[in-house]
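Every protein chain of the complex appears in place save one, which is left out.
And now, chain A:
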């Protein structure tokens, strides 16, 4: 056990600390990486001597907290309806809910601008017809709303996994004791899945803090300064780009994230409280809503309209038009399949799809195996330093994708192993950056499974591996596959880290979508977005099939 912990510790430490050390060194060196320099604190003085920095931090916190809260509300409601109730159509809803996870945030944010721009936004056009005032997306509420919806699917995957592994007998007890289903959901279900809710909120808060996609589309026009727009302005688009200053800002984000992880660990320290799967027999059982089931379905459809259907329709329409414009009857005559024809004939597209599918399947599998091992060690064992393991996985995730890419680039370009400029560096980057998503899904499921089942297996003479394979893994499968689905869908279209690390011969889907976007080929980009969504739905459906828990009566 100790040996296993040491082995995994070394792997994690290398993945996490190597690029972090590079970034830290960059933040205190007066020369660009690769050029010998002297130690300096000048970048920290430049970053924090500016009074605007503090206003910007305030904006960023409002933005991130608002977006994380919206994502939790949307995801929590949707997860409860799809997993715990008998609302009709819930299996389909569940599949649809992960689609936005596969859309690059840049696309979703662009779609929302087309829906909510003051003059031409479709929703605003309709609102004005019926006499409602238009909603201006170029504002702090607009930015929070869009980012919250972009983050909702991630929260959904984590929360729904926890709900699926929850012992419903407590809910039933509440019902028997006379509680209304909603009351039971609020008083019993919510506290039980609190680790998952906190985890999802925490992940999304930091994700919003370091996101550049929505801010670049909305904050720049709204003239709101947030963390990432400041980094872009002062460091990444400086002439020449100042990686040292970018690294300095990245170190501050790391500090903030570490504080949050500490708070999270304090809040979930007494994990026994959340154990819901134990040696007692249980069978997941849906709550019968009676006539309310249709209300629940309608609610789910409304939520899905916000996080998937509306932006996806804009994407679909964009992919079928020479140029997007507010739809009129004229639009119908312009419909074309030429962007899809381009996809079929382009070698570049075929290669990108091949590379990204490989990265998604291999990366998600590797990532989840590593996450399972870490989750087991941190939740199940008393190995010294297990808290450090968890912390290690969180470090890279605290950095914006671009900053982490800089650290990885600096790190791996120096290794004697020829890994720079191959797909392998992308695989390493993806696993390094997104491991916490996998770990969250695994940990929040694992804390719910009581140790008595494993102990029973061990007492009956089964070894560690046998127990893991025959007892623990089947119980954890929903968490494992949920994590796998999250990772696979993100890897399928990841771009902010890839952009720094790929080469023309190893171009994955994310950078290709981005290049179509910066070349103004929005129709082709949308068509590719639609195709990638379909590929990802296939991956998620596969994961769902594999996650069905088979428990003998």
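Operating definition for what follows: a contact is a pair of C-beta atoms (placed from the backbone, for glycine too) under 8 Å apart; a residue touches a chain by one contact, two chains touch by 3 or more; residues count from 1.
The rule is short, and it goes like this: contacts and distances are computed from a predicted model.
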Undisplayed chain, where the name is taken from the UniProt record, one of "Citrate lyase acyl carrier protein", "Extracellular solute-binding protein", "Adenosine 5'-phosphosulfate reductase" or "Probable 2-(5''-triphosphoribosyl)-3'-dephosphocoenzyme-A synthase": "Extracellular solute-binding protein"
Candidates A:35, A:332 or A:417 - the one touching the absent chain: A:35
Full-complex contact with the absent chain, from A:190, A:325, A:365 or A:381: A:325
Contact residue for the chain not shown (choose from A:42, A:69 or A:120): A:120
Footprint left on chain A by the chain that the document does not show: 32-35, 113-114, 117, 119-120, 138, 216-217, 220-221, 223-225, 229, 232-233, 236-241, 243, 322-326, 334, 409-410, 413-414, 420-421, 499-500, 503-505, 515, 517-522
